[in-house]
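One protein chain is absent from this view; the other protein chains keep their places.
As written, the chains take the letters A, B and C, and residue 1 is the first residue of each chain.
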Amino acid sequence: MPKTIKKIGVLTSGGDSPGMNAAIRSVVRTCAYHNIGCVGIYRGYQGMIEGDFKEMGPRSVNNIVNKGGTILKSARSTEFRTPEGRIKAHKNLVDAGVDALVVIGGDGSFTGALLFNTEFDFPVIGIPGTIDNDIFGTSHTLGYDTALNTVVDVIDKIRDTASSHNRLFLIEVMGRDAGHIALNAGIGAGAEEILIPEEDLGLERLLDSLKKSKAAGKSSSIVVIAEGDKIGKSVFELKDYVESNFPEYDVRVSVLGHMQRGGSPSCFDRVLASRLGVKAVESLLEGQSNYMVGLLQDKITLTPLEQAIKGHTEIDLELLRVSDIMSI
Amino acid sequence: MPKTIKKIGVLTSGGDSPGMNAAIRSVVRTCAYHNIGCVGIYRGYQGMIEGDFKEMGPRSVNNIVNKGGTILKSARSTEFRTPEGRIKAHKNLVDAGVDALVVIGGDGSFTGALLFNTEFDFPVIGIPGTIDNDIFGTSHTLGYDTALNTVVDVIDKIRDTASSHNRLFLIEVMGRDAGHIALNAGIGAGAEEILIPEEDLGLERLLDSLKKSKAAGKSSSIVVIAEGDKIGKSVFELKDYVESNFPEYDVRVSVLGHMQRGGSPSCFDRVLASRLGVKAVESLLEGQSNYMVGLLQDKITLTPLEQAIKGHTEIDLELLRVSDIMSI
Amino acid sequence: MPKTIKKIGVLTSGGDSPGMNAAIRSVVRTCAYHNIGCVGIYRGYQGMIEGDFKEMGPRSVNNIVNKGGTILKSARSTEFRTPEGRIKAHKNLVDAGVDALVVIGGDGSFTGALLFNTEFDFPVIGIPGTIDNDIFGTSHTLGYDTALNTVVDVIDKIRDTASSHNRLFLIEVMGRDAGHIALNAGIGAGAEEILIPEEDLGLERLLDSLKKSKAAGKSSSIVVIAEGDKIGKSVFELKDYVESNFPEYDVRVSVLGHMQRGGSPSCFDRVLASRLGVKAVESLLEGQSNYMVGLLQDKITLTPLEQAIKGHTEIDLELLRVSDIMSI
Partner (left out) sequence: MPKTIKKIGVLTSGGDSPGMNAAIRSVVRTCAYHNIGCVGIYRGYQGMIEGDFKEMGPRSVNNIVNKGGTILKSARSTEFRTPEGRIKAHKNLVDAGVDALVVIGGDGSFTGALLFNTEFDFPVIGIPGTIDNDIFGTSHTLGYDTALNTVVDVIDKIRDTASSHNRLFLIEVMGRDAGHIALNAGIGAGAEEILIPEEDLGLERLLDSLKKSKAAGKSSSIVVIAEGDKIGKSVFELKDYVESNFPEYDVRVSVLGHMQRGGSPSCFDRVLASRLGVKAVESLLEGQSNYMVGLLQDKITLTPLEQAIKGHTEIDLELLRVSDIMSI
């Protein structure tokens, strides 16, 4: 029979994403709702090792539902990869009376949580927070929807300039291993071509597509490229390649970078964060552990952390066809 | 065996919503992709009766994916409710060589489409476009996601003032019959209480909630109220009620109104519109009729128009519990 | 010779406006820069009477430059209108070692500051913070530029709907005594007609303008109306009047309300707030008192508080002519 849980620790780990604060708020308030304690752990696993804790009540999380970033901050911790580091961390939790952990982050953060559970039989639940949407067991990670809106807003602005000057823009968006942002924001922003890590469309196809686009009477073009696209050229190399093969184009590059991780979360991300936080805390209170809470088919579900880490998310290749049709 | 379709008409009808233009663009370009003609019908069924048509090609819909409203405009048509009106409309379509129809709108628009099909055996497919999200057969209607973001953005601004002055704000949002906007935007904006058409929470509960909120040390409060909330009082009557029972509160009212229908669509609405437009056209080409295309469990699906019209969407009452926990 | 100032108090009073937080930050950091103390006074003059003070250093104002509202909050104080109230307030300041005061607010706040100076020879400097831009001695009050952007954003959204449906919208914006917001946002949003407190254009002219607009082939119209417009009818009465005289119009009303006071300040307001805060503190340190800092002809200037209170701001009537030309 599981030990009764009296105090839950919450931390954010890995890259920050919009909605993390809304998830922290939800965890803190759900604890208060069930009359159990809540401890905020600063700077992820590193703060766990250093005992950088703060007791949190409902008013500690006022006015953060709409803030980007994470008030608990995030950090890498090499020390947590050592048994000694984890022993220190565990001792700190025990000393602080913390019985269970909610970890908000991505794959790497969940791997740490799972290891921690294995070693100390410490109840853990994960909440998927990353803009890349590359976690198995949830249709949406926290921050993904916001990042899509940020990216289309920026591309809308760039298109103003592109169409005023008859230019071709190569726009690099985040996504080292997953093309979700590129594919969806590309369709949303009306990109002529989209390059993603999951499919090698080949350079020929890019040139063909640009030629077709010109022939169709389009005066400007936007190509959206995920960081980790399969072609394996940098966006600046692509620029040179296109210009040498297509000298009539005035090609410009824009690397959107870190702005994609910030900003006030969308309504979708705020509601999702609120729901996931409730489920995370209540799952721990029901004696569950080693699960990630997620959204599948519009319902809040539990996926074993092990599957969440090892599983592979698929992109919807039908979207590539939609993109093709849209860029006729 | 269905007649081969050579030209498709597209119209928008009912209240406009963000994403309608993206859907028009998708219908037009999918027609071009399949080498069939496309005719834009202006001002909904009224334009159908008046023959207010325009041939549309891929370049007719340049740079509209990110625009609110509808370039085809929308209008009410009392004439279309008469058999004579519909006969005129049918004659115009036949004269223009239009073989099938895509109708972007809500319940009322679909009722017209179904009637038109019954009378003239004319193939029709519906695309759900309304911010209210009150159509059976789709988890999201076009414009709903955008409206949620618009509402939380505005409430975020109002909260700046509310918390600077320790005020209570009663904010009326759209939703005559459905509380989707109120419930989700209310959670997203961190409302202390949410009043919706689906549940009569009672006035007592509102006062209790406000007292609890004050006791919990909150310095300001936001109550989000759907137009058609069950309590049956106007938002101005509610203000009087609260002030007379709770004189220490400085109560202000804000009726968000029509701004909720406008604005550049969110990435979600743009992608959904693109996908629904493709499916609508391709369903017609495959010989389907009398269906609404929609999104169910993240997949594009077909729902018989009759069900879409008669079916009743449920709100997720679990969200009320989440809202309760969040406003502790 | 003025007493050396060692500690400055800062408060916000009256309606909040975007940029107040940036001004507080500037006052606090300028004090730190000159190695003098700074005390934040909560809830305006009421907090001064209640001794609701907090010592503030440079890190107390981290991450607020971009936040709407005021972290010091604002409140009305009837007690400050009594000599007893002001004596209490003065005693609290003296007890806390506060030697001088920066008051961020509007006319009413400055009147209080001037009275306080007269009675206790206490150095005071005012910073104009109100969205209405109705203070003499500055071309821009804090929050005005942000409010203009908020209003045109909202009207842009409403225009999506207006032009989709061929509707006339009557939009009420803030401005009880001053038409600055209505006039500038009206031009910015492309309004067909603008009604302001400073000029009685008459109802005839409104109807003429709408007829002309219809005759010119415009399918929709936006009329922007300041709260305190000269015609003296409510926006709802205007709706009835227009509809009865112009039955072919489908007239809708939107009252923008409090959202106009909130939101993240524009770059202009943030920079202005930073400059005014520096000038306010350094003026006090130089022995000045009873002035308002302001922006005139792109330069930071001092205007005697008495003039700021009594003086009358003029609107640029040439803008009415520009509006007329633009709405041809």
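Please note the rule applied: a residue touches a chain if its C-beta (ideal position, glycine included) is under 8 Å from a C-beta of that chain, and two chains touch if they have at least 3 such contacts.
Please read these numbers as outputs of a predicted model, since none were measured by experiment.
A.B. asks: Need the list of shown chains touched by the one chain that isn't shown.
C.D. replies: A, C
A.B. asks: Touching the left-out chain: which of A:Lys3, A:Lys54, A:Lys157 or A:Arg176?
C.D. replies: Only one listed residue reaches the unshown chain, and that is A:Lys157.
A.B. asks: Spell out the interface residues on chain A facing the chain that's missing from view.
C.D. replies: Touch with the absent chain occurs at residues 12, 15-16, 18, 20, 67-70, 73-75, 150, 154, 156-161, 163-166, 169, 219, 252-255, 257-259, 261-263.
A.B. asks: Mind listing the chain C residues that contact the chain we can't see here?
C.D. replies: 25-26, 29-30, 32-33, 58-59, 62-63, 65-66, 139, 145, 148-149, 151-152, 156, 159, 163, 184-185, 187-190, 216-218, 264, 266-268, 270-271, 274-275, 278, 297-298, 318-319, 321-322, 324-326, 328
Going forward, only the chains that are shown with their structure count from here on.
A.B. asks: What is the touch distance from chain A to chain C, in steps?
C.D. replies: When the steps are counted carefully, the minimum from chain A to chain C is 2.
A.B. asks: Answer with same or different: of all residue numbers used at the interface between chain B and chain C, are over half used by both copies?
C.D. replies: Chain B vs chain C: same; shared/all numbers exceeds half.
A.B. asks: Indicate the whole-number Å distance between the mean C-alpha point of chain A and the mean C-alpha point of chain B.
C.D. replies: 28
A.B. asks: Where the CA atoms of chain B average out and where those of chain C average out, how many Å apart are those spots?
C.D. replies: Averaging C-alpha atoms per chain gives centres 36 Å apart.
A.B. asks: In chain A, which residues are in touch with two or more of the other chains?
C.D. replies: In chain A, no residue touches at least two other chains, as defined above.
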